[in-house]
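Note sheet for the following structure.
One protein chain omitted, others in place.
Chain IDs A and B follow the sequence of writing; residue 1 opens each chain.
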Amino acid sequence: MRTFFMVFGVVVILYSIGLNLMFSSFTIVAARAIRKHHQGEGSLTTDEMFRSPLTPPVSLLLPAFNEEAGVVESVRSLLQLRYPEMEILVVDDGSTDDTLVRLRQAFDLIPVRRVIRGDVRTEEVKQVFVSRRSPILTVVSKENGGKADALNCGINLARYPYVCAVDADAILEEQALLRVMAPIVDNPKVVATGGIVRIANGCDVRNGRVTDIRLPAKWLPTLQVVEYLRAFLVGRMAWAAVGSLMIVSGAFGVFKKSVLVDIGGYDTNTVGEDMELVVRIHRIMRREGHEYEVAFVPDPVCWTEAPESLKILSRQRRRWQRGLMETLWRHREAMVEPRQGVFGRFAMPVFVIFEALGPVVEVIGYVSLPIAAAFGYLSWEYAFAFYLISVGWGMLLSVAAVALEELTYRRYPLRRHVVKLTLFSLLDNLGYRQLTSLWRLRGIIEFLRKTGGWGTMDRKGFKTVGAPAPTIVTTDPRGQSTSRALYAGTSVAHLEEDLAWLEHI
Amino acid sequence: MPSVGELVVLVADDDPDILDLITFRLERSGMRVIQARNGMEALEAARLKRPQVVVLDWMMPELTGIEVIEAMRADPELAHLPVMLLTARVQESDVVKGFEAGADDYLTKPFSPQELHHRVQALAARRP
Partner (left out) sequence: MSGPLVQISLAMVAFNLLLTLAVVGFRFVGSARRTRYQEAVDRVKPMVLAWIDGDDIDLDFEGIERQALSDLLARYGKVIHGEARDELAELAKKRGITAEIEAGLCRRAGWRRAAAAYRLGDIGAEATDVLIDALGDKDRRVRNAATRSLGRSEDPAAVEPLVLALARGEIARAVGGQALLDIGSAAAPQLDALMLSPEPGVRAVAAELLGRMAMGIAPNLATAIDDPVPSVRVAVARALGRLGSRSAATVISDLLNDPVPYVRAAAATAIAELGMREYIWRLIDMAQEDEFLPAAAAAKAVGMLAPEVLVASGFRFEASPHLREAIDLLAVRP
């Protein structure tokens, strides 16, 4: 018993030191990268990208399932994005409410018999509409198949060489698309990019834009503001700097379409399709020896409403953890496969140790230390000191993230908000982080239970590279669908021409 | 031709530097300038302050320049107000879109304040 606690105590301590050292170095890496990005003004102002006819066109994909309340507003907000050439594809994923009706009323949609490429297999498309008011808007109505399936359907219809997945409830910055496309304009080897997501609670939102930036009045969302700063400004920035960014936020992320088609699109069989996709991109690109990059822009691109109740927050965190576990489990072999480099040898193991198993170790640590002390296996003083150090170190990292925001973007204009934010960065290690660890632990348990043990998880297997059995679905206004074989090639001249152009540059 | 001294010009752009430059040039030649920072403000100012010429940026928050023109053309009081569109876009199709919406003239950015001034004068002279 005593030896057990001794050994375990050492494990917990080493783990904790490892974790904190890791994130401390991440903070330094991120700070350097942000400094470089922020002060260098970028190579191009967004204005010049906007002016250039050579800025690659983008297809925005907006999946919508029972979004009648907000879908029209979301589309309006997308139409206002500053970008030289884009199209908007709304995919109504078999909504049972009035989503489609609202769209038809608002945008004067007429049915068209679009020819759809069968690049990625999806549920059947019922009808395609184009707006007479805004010809760049296309609405697709399909059988329900989930968010990933809706995105895949969007990929099939997209005309342009890059696609951008957008969440229906994301509030976008006007420059969002120009900002996330900047790394691609700079370097065509970039196959996926994302930006910083911020929390909109407490801010003034008018006409689909955040007009006045405030901190939330409530505790829970304020703690999440700090948490998001840590995750995006430090975590993702650092991962991108070492070339292994594993998550491009589903709320607003750009991908090179040809790559998505090659790897078979989004996986419809996980709750974390955004992470799974990026991990699969890394794995396949590395396995096949392509030169590629997944980039991250430390500029704010979109705002999202954070959960204000414990119940919903807990559900969100359990789902995130489950998605994370599923992805890591499915791609576990990347850790031993040849040619996986930094991604397979460093990023994947770090994610497994600190993100997947983190909550387990943390919770056991919190429980076992006092028990060990109570039984006299450990001095109280020692347990107390350990607790203080790990909390203190965590605080340090949170404050550092807030400091990074203060030194660069300074998006919160009021002084008292800065004071509040720094205070909350001290508080977030006293209870909130422990609470999220508990939720994440529950997510892990759900993952284990849902899959009935580790063995059956790999039910779907790994999608092989290359297009799935292709079909064309032509849908005419009378609702009859026909299918026939598809040739190699893509929909509109523009895309291929653009790719031809890319070949050399 | 109305006397230049009485000319009231509405200038709408979300870039304060551009507003500064235009306002300085036009006010120096005796025009009165009303500034607007977004499309909504521009439309309100057009309705309330009765400018004689309007200079609109294409890409503005709230309402784009094109949307402001369309709203103005739908309003009988403002339908004949001469409008110049300032645009960062160089593509021909965009210019056509601007004229189709009802713009009377356009100028691409970067622009020359002197040229803008002369064009505003010409637009004012063209008024019925």
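Operating definition for what follows: a contact is a pair of C-beta atoms (placed from the backbone, for glycine too) under 8 Å apart; a residue touches a chain by one contact, two chains touch by 3 or more.
Bear in mind that the values here come from a model prediction, so they are computed numbers and not experimental data.
**Student:** Can you tell me which of A:111, A:243 or A:307 touches the chain that was removed from the display?
**Tutor:** Checking each option in A:111, A:243 or A:307, the one touching the absent chain turns out to be A:111.
**Student:** For the full complex, which residue in A:23, A:393 or A:432 touches the chain that was left out?
**Tutor:** Considering all chains, including the one not shown, the answer is A:393.
**Student:** Looking at the full complex, which residue from B:15, B:70 or B:94 touches the chain that isn't shown here?
**Tutor:** Answering carefully, the residue with contact to the hidden chain is B:15.
**Student:** I need the residue numbers on subunit B that touch the omitted chain, in ascending order.
**Tutor:** 15, 17-18, 20-21, 24-25, 28, 90, 109-115
**Student:** Hey, which subunit A residues sit against the chain that's not shown?
**Tutor:** Within subunit A, the residues that touch the unshown chain are 35-36, 39-44, 48-49, 51-56, 110-115, 117, 130-132, 135, 185-188, 379, 381-382, 384-386, 388-389, 392-393, 395-396, 399-400, 402-403, 406-407, 410, 415, 418-419, 422-423, 425-426, 472, 474, 476-477, 486-493, 496-497, 499-501, 503-505.
As a working rule, only the chains that are shown with their structure count from here on.
**Student:** Would you kindly tell me how far, in whole Å, the mean C-alpha position of subunit B lies from that of subunit A?
**Tutor:** Chain centroid spacing, subunit A to subunit B, equals 41 Å.
**Student:** Going by the contact rule at the top, pick out the subunit A residues touching subunit B in the complex.
**Tutor:** Its residues touching subunit B are 47, 50-51, 53, 80, 82, 84, 174, 207, 209.
**Student:** Can you list the subunit B residues touching subunit A in their complex?
**Tutor:** 59, 61-62, 64, 88-91
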